[in-house]
Structure formats: structure tokens, C-alpha cells
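A single protein chain has been omitted from the complex, and every remaining protein chain is retained in its original position.
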Amino acid sequence: MVESVFMAELSWPEWEARIKAGAVIFLPLGATEQHGPHLPLNVDVILPTAIAEAVARGLGGLVAPTLQYGYKSMPRSGGGQSFPGTASLDAATFSHTIRDVIRDMGMHGARRFVLINGHFENAWPSVEGLDLALRDLRAEGIRDVTAMRLEYWDFVKAGTLARIFPDGFPGTELEHASLVETSLMLRIRPDLVDLARIPQEGRASFPPYDIHPPPPGYLRESGVLADARGSSREIGEWLFNDHVEMITAAVRREFPGMRP
Amino acid sequence: MVESVFMAELSWPEWEARIKAGAVIFLPLGATEQHGPHLPLNVDVILPTAIAEAVARGLGGLVAPTLQYGYKSMPRSGGGQSFPGTASLDAATFSHTIRDVIRDMGMHGARRFVLINGHFENAWPSVEGLDLALRDLRAEGIRDVTAMRLEYWDFVKAGTLARIFPDGFPGTELEHASLVETSLMLRIRPDLVDLARIPQEGRASFPPYDIHPPPPGYLRESGVLADARGSSREIGEWLFNDHVEMITAAVRREFPGMRP
Amino acid sequence: MVESVFMAELSWPEWEARIKAGAVIFLPLGATEQHGPHLPLNVDVILPTAIAEAVARGLGGLVAPTLQYGYKSMPRSGGGQSFPGTASLDAATFSHTIRDVIRDMGMHGARRFVLINGHFENAWPSVEGLDLALRDLRAEGIRDVTAMRLEYWDFVKAGTLARIFPDGFPGTELEHASLVETSLMLRIRPDLVDLARIPQEGRASFPPYDIHPPPPGYLRESGVLADARGSSREIGEWLFNDHVEMITAAVRREFPGMRP
Amino acid sequence: MVESVFMAELSWPEWEARIKAGAVIFLPLGATEQHGPHLPLNVDVILPTAIAEAVARGLGGLVAPTLQYGYKSMPRSGGGQSFPGTASLDAATFSHTIRDVIRDMGMHGARRFVLINGHFENAWPSVEGLDLALRDLRAEGIRDVTAMRLEYWDFVKAGTLARIFPDGFPGTELEHASLVETSLMLRIRPDLVDLARIPQEGRASFPPYDIHPPPPGYLRESGVLADARGSSREIGEWLFNDHVEMITAAVRREFPGMRP
Amino acid sequence: MVESVFMAELSWPEWEARIKAGAVIFLPLGATEQHGPHLPLNVDVILPTAIAEAVARGLGGLVAPTLQYGYKSMPRSGGGQSFPGTASLDAATFSHTIRDVIRDMGMHGARRFVLINGHFENAWPSVEGLDLALRDLRAEGIRDVTAMRLEYWDFVKAGTLARIFPDGFPGTELEHASLVETSLMLRIRPDLVDLARIPQEGRASFPPYDIHPPPPGYLRESGVLADARGSSREIGEWLFNDHVEMITAAVRREFPGMRP
Partner (left out) sequence: MVESVFMAELSWPEWEARIKAGAVIFLPLGATEQHGPHLPLNVDVILPTAIAEAVARGLGGLVAPTLQYGYKSMPRSGGGQSFPGTASLDAATFSHTIRDVIRDMGMHGARRFVLINGHFENAWPSVEGLDLALRDLRAEGIRDVTAMRLEYWDFVKAGTLARIFPDGFPGTELEHASLVETSLMLRIRPDLVDLARIPQEGRASFPPYDIHPPPPGYLRESGVLADARGSSREIGEWLFNDHVEMITAAVRREFPGMRP
């Protein structure tokens, strides 16, 4: 058996031993969602999984299997559900998946979880899923489970953002399939990036409201919301390092007693 | 962009083009479940994914992201939920995941699906999920979706079984973490098999009923139900080839007009 | 008040007294489903009820009202949902019925249950229902409920099968509306059997996969899957006796201290 | 095959033929609920089933299998859930059962339904179930289903009530396990009535509100709400005849073209 | 901060202090439903809120925000769902709202609740919601919550009804948008009553059954079920005073130790 940071590659006695020794479970929350013509549908699976892997490796934790399907894409942050290939879950389905998985591992002794979200729209339903999991565990008499929940992109140094966006960071929401995600993909899975297909349109601009169903012209045709031009592996490296370093520090702070 | 059989590695315009050209979607149904001390928790993810990949490659189809968490393990077929590391979904959560994913891809134009199940207990709730998906699609006015649903282990030649089990095949249910799955893992991911830890107990024997919760002594302590001794990469090869060849033939029969 | 083995025929003080004395509750799981042109829609209600009655009588148990509607019929085991007169429940509805009924009786003091399933497709959703019932009872602080769950047809002696099927038993799934069920009906409710309408087609043969919706020609037109010719009351008697004797023995083994 | 008014006793081709000929489906809604020390738990199953049988026989309709478990008993109308032996469903489970059964029969061609309720508390959740069934059928493109829904005890002549209650009818709600139900049981299943155990307490009196959970002394200890003394088969005959005659007339009025 | 009987107008420390001092929470259950051409859609919000306010003021209790949307209107008691402007909830949505709100306040220390229903059709689903709330609280280990649940119109003196209806009270169900509700509105919000538009049709008469969907001519065209002519502020005053006085007495009886 390999020594692995991915719990799925362990046998059950190995998993049990690791949990008894206090291992934190990292659960990456992904999605299958359009990311423009130059990126694959699994960007939101690959990025949080890679970050979770690096953090877990440093802390002696375990990465649970990444959720492959996420909550529905929204036009202002992900392009919306109308792009072919985006395959999403209803909110209840997504929340219940998290509830069930956390509850089961909690029933088996896991007490510390970190949910690492890689898809903007997963944020809220993952909060709900976690709340339902803890409620169910309390009903089983288990009251000492603690869970962190975070979006990886919130862990970045001001200096890094300033270097990448000398004119100011346009904000997380528009970063869908744009410079940040493209650069991270160039760092982690460059074989899945087709730089030649990066749209040349510049940033999308949305009115400050949703409209259902999206009227003609509301959606960006390419599915890219900001500008992916200028993406590079080097930028990806800066971001990836920030994410791993800062998430590691946060986990260490909240869950003391981890491997130094 | 790579030419990939995994839809997650395509961009959305590529996915759309493939679907318009008639590509069949293969959805592997996995689980995170104990498979004894010699196999990892992801056997039921790896095997149907590998088989789906081979079949889809031959037929010009696309493999959708594998469901990583399955329906609850049962004592008589998978060892039961009490083994640490087994992380499962309630039936409704699992069924709704299938419903949502099929519905979304159906809304985006996909018309032909093959669900390849790799976890015994997924069988029934995947039937329900599919039924709900088709019902929802009919409510959207989409009535021409067709879906096959199969357990990969049902596609094996009598001669192969006779060669592997000269004393007679003990049946699918007890094959959990046993000779068949171990051999297939030796064929597909030998790095995750630890032959030295194969239990030496022989086959489990269950009374013909469930009992909830399982009383002491009811469960096999190792989580292995039959005998994994004698597993080999060669046997895995025989099985894998049967599965791919026979599933391919079945899909071709039901969905004519595929790439020859 | 009659002395009855059916709990529905007792008054509540009688029910309470029986439960306090340790009576086991037998819950038959039925269905309203086509069984060919020669059998009525209630075969799956009548058979498990009659078996439960006989077992309960022998053990001093109580038979709860039989669930009249079951989980959806599937083409390969029951002919499928397209036959008129088949009236089925969604999986969640069926599971929740079991959950609610077991939970309520558990809240009222019942501690030992035996679910006797008479409809193939009920198997999985009844497992789920039972799991949800025990979870709910744990949340109420009740942790000492035990439940067996079985399909009655699994309780048959090898010698009996050999006598009935001298050329080998074709397997449970195809036995829908065929020799086994027809013979049992001839034993229990011969007035509901019309031997003259037994189809003369021989056994159905299915490919090893489901296909939704079933294509033309996939379904057996009569709804009978194997061969009902040769059914007799005598065969029904052999089967019925095996079922009752072997289930009785199993219950006695798991729930010691029953009436001898 | 017998000529039966119970659809469960028909084969599927017979069911189909009857529906094509315009047969109305009568669905009795029962419960498993305490009815005092002198009546069995199945009063609410037996009475609406018997009435449905008589009405259907007169009109050439079919009686679907009676729902055996109903919505939760309430203290002011049924004694409440705290009586042992009362086994009830959550509202959603009960409503979804009706939804599923009506939807399935609607998908198979049935167009006219009459729900005959025999348990006071079933009234509201059966309205919801019917509403959900018609909504689901509309989503399938079926818009011509019509359903009546009634409580059988509302169909009684003023003269009959005056004869039975010369001092005035105390109202439906308190009639639980009292003179009306006891008399009807004496008419239909006298073997299940134990007149010697009729409580001698007179009528219960409730404040005009619910209180959860019921405080000590709130509930009638026997489970009988009004007075069952004076019950007779003759009174049962008067009531039964009124119910059958008046429901028959109502169905004939709403569903013209029935067998005269 | 105002000294208010409406909890919504308190700050959280004020709410906490009041609950710790034993304040009862009054939750009015409203609806947005047609009430004829002379009354607004919010009659069922205004009336129970005003009554709850008066009762709570007398007893030192707190009024929680009124539920603005209720369970579906039924033809025989509210005119039915087909009237424009009636905006209702599915039963599960309504019940879950009550469950969630009671559960949350119970988690925050509230132990005594009074649900004051102002919409006939809310009765049953509010029972269910309360039952689910208490179940969830028990799962959290909270077992000392008590809740009353009432329809305000049941609290009226016989003498008052006799004065208002000298020919006999026609019964609660037909009182939709009729003399009682119109008079109460004249007492509480006369600005929202348009006496000139009171229909001149007299009382509706319904057969003793529902029919779905309602056939032509079944519904009262105006939405008024009985007769609103003769409504007056004085009658409203009589009714309002009865409601407040009698509900106050009932709450004081069940929840002793309230402000005298």
C-alpha cells in the first residue's frame, strides 16, 4: 500500500489508524462547469484538490475524494447554467452530499474537517451542508466535531495581488476562467490549458442584479468573465504558494497539535 | 487542449461539439468503501472508471466525472457501514445526484447515457435516480433521452468464470474485496494493492437475511467477504477484457450508429 | 375481541400487553404489481402476509398491516412500470413509510421487528427505510431496537428446489409470476389463479442491463418472466412449508426466548 | 379469475380493460390507530373499505388497495399518538403515497378517482397528496384527471342522525371509537367488537386548543372520546346504508355515464 | 428602543432578557388569500396578529413575526387556489417554516409557545410543523418545550354567537370573507374594508366532498362563502373581545405564573 495523502488510496485499517492519530480530513468541493474555450470543465475540481493535497501533506492530514459536481453556476460568477457541459446539482443535493459524507466520517471517529471550496457558487450550500451534518451528529450524541470551511482564493497576500494586478484586483467574482484560474491551471495541469483559445474580449461587466432566465446579450458568449490574457505559470506559482502557505497556517491555528 | 475521453478535460465548446456529433455519455458510479486490509477505499471508483474509459474510447464516447461517494454499504455485500473509512450517501442524496447530473446534461443536448456501476449497493438507487431524471426531463418537454444502466461485473464470459473459479463461481455478492476485485486492481492500479495483507480466512458465509444493527460476530472482521488469495494480474486482464468487450457490444447494439 | 395474530385486530391495550410480553412485530412488504394474465395484482401482498401469519403464529408474534404499495417494478425482475395496474411508490415514499411505521412502534415500546419482503424491488428501499428508522430512534434516545429484514424466497431447501426444478433453478429474478409464485398462490389463494391463462411462451431472456425507457420488444408482453406451466398446489405446499419453517428458525436464532 | 370489485384481485389485462371501459377508482384511506379497549386498531381501514366496496359494486368501479397507515392521530379527534399500537405516517409520507399511487394509475389511463377517507386526520394531507398528484400529472401532459375526495361520515341523512342522537349529534370529531364507529363495526365486522369492554365514562370534553405534548390528564385514558354505549348493529345498518346510498349518488352526479 | 410586544422590534439582548424572564412566544399563522371583493388579501394576517398582540400585551408575552403565506386555500373553506392573488405554500413548506422557527427559538431558550392560527387551512400543517419541531428539539436534548395551538375563532361565547346569528351559527367553514371576518376587519382595519362591494348573493352551499380540479360552477364567483351583509364594527368588537379574553384565560391556565 502506498503512503498516500489521499484517503481513497488507503485501506480501511490505515484510515482508522490515521484518524485515531488525529488526522484532519480535507474535503475539496469541486464542480463540473464551463471555464471558457481555453480551459477544461474540471478547473474547479483540479485546483482545490491540488491545494488540499499540498496542505494535507504538510500537516499530516488526509484528502477525502473531491466532490465532482457542484452547485449551479450563476451568470455573474460562473457564466450560468446555460453553457453546455456545465452539470450541476440542486442546492439540496449538494448540501445533503456534504451532510452525509461528514456525518459518516464523524460516526467513524473523524473529529476535524476542513472544507476547501473551489467553486464560487458552492459557498452557501456547503455552509448549509455542514450545518445539517453537525445537527445530525449531535442527534447521534457526537458534539465534538469541528469544521473549517473556506474558499481557497481568499488566502492570498496583498503583495501578490498587487504584483498580478498592478491596476487593482477586479474582485473574485469576475475571476471565473480568467487570469487567476488560468495561471493556476498553468502551474498544476498545463496540459489542459489551450492558451491559443483565450478570448480577446476584455472584462465582462454585469449590472448588479440577476435576471432569470438571462436575456439575450446578458451572458458573456465565451463564458470567460474577466481577462485571461497575461496568464502565466509563474503567476500560478505565486498564487498556489500563497494559498498553501496561508491555509496551512490557518489550519494549524485552529487545529493545534498538528505535525510541525 | 488534449483530445480526451474524459469530458471533464474538455472545454465547453468541445463538449458541445461532441454531443452534437452524437457522443454517448458514460457515467461511472463509484463509492468510498472499505475493501479489506489489502485494497484501498477507492476500488469502486477506479474499476468502473477504467472500464468506462476503455469502452468510451472505443466508441467515441465521453466519460463524465465518476461519482466518488455511493450508497451505503451493506453487510452481506460490502461489509456494512460500520467499517471506518466507508463514507456513504443516503439513498435520496445518491439518487438525486444522478437525477441532477443527467437532467442537466439532457438540458444541454445529451441524449444517450450509459451508467456503469462499480458498487453493488448503488444498483437500486441509481435506478431511482434515472427514473427521476427522465421524469424531470419529460416535464421540460424532452422525451427522447435513452439511458442504459449496468453493473460491469455482469459482463463476463462463462468460460472466463470457469477458468477463474474451476469449482464454480460463488456469486457476485460475496466478491467484495475478493479475487475478482483484487485481480482487476492488479491489472489497473497494482500500486494500490498490498498482497501481503490479504486475509487468510476463506469465504464468509451469511444467513439469508439482514440484521440491523449487525450483532457481534455477524460481520467479517477484515471486511473481505470471499477469498482474495490467488488474485493475479492475469485474471484481472481476462476480466477487464471481457467487461470492455461485452459492454462495448451491448452499447453498440442499443445505440446504433456509433464509431465502428 | 378475537385472539388474533394480526395486530390490526387487537385493541390497543391488547397490543400493549403483547409488546410488553416481548412479541416480535412482523411487517410484510407488499406491492400492487402485474403478475401476468393468470395472477392478480396482489400476489406480492398475499404471499408475504400468509408467510408472516404462519411464522408469527408459531412464535407468538404479531403481524403488522402489510404495505399494499411497493417500490417501482423493474423490467428484468417484475416486468416494469409500463404494465397497467402496477401502482408503485417512489423510493423515498416507500422508505419513509417503513421509517415512520417502525419509528412509531419503537416509540411505543416494540423492540424486535422482522420485515418480510414479498416484492423483489422492495429490497433496497426497505434497507434504507430501516436505516432511517433506527437513526430516528437513536435521536429519541432509543438504541435497543433490532430488526431482521429478509426476502421470503431466500428460505428454501436445496432439496425442494431440486425437486421443483430438476434441470436447475433459473434464479429468483425471473421467477416473477412464474412457477414459484403461481404454485404458492395455488396453495394460499387458489380462487385468484386462472390456470387457463398461463402464457405458453417459456422463459424470458434479458440482456444484463437496464434500458430506460424500455425499447419496443424489450418487455415480455404477458408480464410473465419465466414459465408458470407446471405450477401446482403441491409445489406451493413444499415452498410454503420451507419458507415458514426456515424463517421461523432464523427468527428464533436471532431473537432468543420466543415461545417454543 | 374471480369477478372482483377489488382491483388487487384482477390481473393486469382485466384492470386495463375495466379502466378503458371507464371504471372509477375508489381509494380508501385508512389508519392503524387505537379505538378504545373494545375496538381493534383497524377500524379506520375496515369501514372505508367496506363502504368503498359497496359503492364501487353498485357503480361498476374498482376499489384500490386501502392505505393501511394514516396521518398522525390527534388528541382531540383520535386520542393522539401516545396510545400504544397507533402507528402513523409523517404528513409528507402520507401525502406522497397518495401522490404516487394516483400518478401511477393516471399514467396507466385511469381518469376518475374517488378518495374515501376513514380517518379524520387524513383529511388535510390527502388534499395535499391529491394536489401534488394532479401537478405531477400535468407535468406529464395529462390534464383530464378528476378526483373526488370525501369523508364517508359526512354522508348521512338528518333523519338518521336524529334517530340515533335524539338529544342532538355531538359532532364528528368526538365520534372517535364511539357510538357511530362501534355500530358500523357491529354491522361489518362484529367479530372484532368486544361490547363488554366499552368504557362507561361518558363523553370527553376538550378545551378548544391543542397542547403539545399533551399534559397529564389531557387525554382520555381509554382512548374513547364520546360514548359508545348504546351501539347496535341496527344503528350500524342505518349509517352504512346512508353512506353507501349518498356517496353513490354523489359519484353518479359528478361522474355521469356510470352503470345505472 | 421602544417597549414593544412585537419581538421583531426588540434588540437581541432585550429578547433574551424577556425569554429568561419566562415570556411566552405567540406565533400568528397567516395567509395571503382572496377574501371577496370587499376585503383585502391580508385578512388572515391582520386578524390573528391583532389578537395575538392583545393577548400578549395582557400576559407579558411576545408576538413573533406573523407567517405571511399559508397553506393552500380549499374551495369549501376559502374559495380555493384558483382566485388570483391567493399565494400559498405547499404543505411541507408551511410545516417546515413552523418547524424551523420554533426549533430556532427553542435552541435560544424559549420554552412556551402559542400558535394562533388565522387561516382555516393552516390547521393541519401547523400541527405537523409543531410535531416536527418538538422532534428536532428532542434530538438536541431539549425536552421541556410546550406549545399550544389554536384557531382564534374557536374562542367565542355562545351568547355572542347567538346575538350575531339569531337564526343559528352557520359554522366556521363557510365564514370565509363573511360576516365574522368582515366585522373583525371593521374593528381592526376599517380602512381596508369596502362595504359597498359586499356581494349580495347569500350563503354558498357545497356538496360534502371536494372535487379536483373544481368543475365549472362549483366555486362561488365572488370568493365569499356566506353572507357578509350586516357586518359591523360593533359585532367585530364583540368577537374580538371574546377572542382576546378567552384565549388569555386559556393561556393562563396552561402556562401558570404569567403576569396577572
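So that you can tell them apart, the chains are marked A, B, C, D and E in the order they are listed, and the count of residues begins at 1 in each.
FYI, contacts are C-beta pairs under 8 Å (C-beta built on N, C-alpha and C of every residue); 3 or more make two chains touch, one makes a residue touch a chain.
Since the structure is predicted, the reported quantities are computational estimates derived from the model, not experimental observations.
**Q** Could you run through the displayed chains and say which ones the absent chain touches?
**A** A, B, D, E
**Q** Given the contact definition stated above, which residue among A:Pro84, A:Pro125 or A:Gly236 touches the chain not shown here?
**A** A:Pro125
**Q** Of A:Val5, A:Leu62 or A:Ala147, which one is in contact with the hidden chain?
**A** Residue touching the chain left out of view: A:Ala147.
**Q** Identify the residues of chain B touching the omitted chain, counting contacts across the whole complex.
**A** With respect to the unshown chain, the touching residues of chain B are 139-140.
**Q** Which residues does chain A use to touch the chain missing from this display?
**A** Residues of chain A in contact with the hidden chain: 72, 74, 90-92, 95, 121, 123-125, 127-128, 130-132, 134, 146-151, 154-155, 207-213, 215, 250, 253-254.
**Q** On chain E, what residues meet the omitted chain?
**A** Per the touch rule, chain E residues meeting the hidden chain are 1-2, 7-13, 15-16, 19, 32, 34-42, 45, 64-69, 81, 83-90, 92-93, 96-97, 99-101, 104-105, 107-109, 191-194, 197, 223.
By our rule, only the chains that are shown with their structure count from here on.
**Q** By the touch criterion stated at the start, how many steps lie between chain A and chain C on the shortest route?
**A** Tracing touching chains, the least step count from chain A to chain C comes to 1.
**Q** Taking each chain's centre as the mean of its C-alpha atoms, which one ends up farthest from the centre of chain D?
**A** Of all chains, A has its centre farthest from that of chain D.
**Q** Hey, how far is the Cα centre of chain C from the one of chain E, in Å?
**A** Measuring from centre to centre gives 47 Å for this pair.
**Q** Counting in whole Å, what is the centre-to-centre distance of chain A and chain D, each centre being its mean C-alpha position?
**A** Centres of chain A and chain D (C-alpha means) sit 54 Å apart.
**Q** Quick one: which residues in chain D touch 2 or more of the other chains?
**A** 90, 92
**Q** Who touches whom among the chains?
**A** Once each pair is checked, the touching ones are A-B, A-C, A-E, B-C, B-D, C-D, C-E, D-E.
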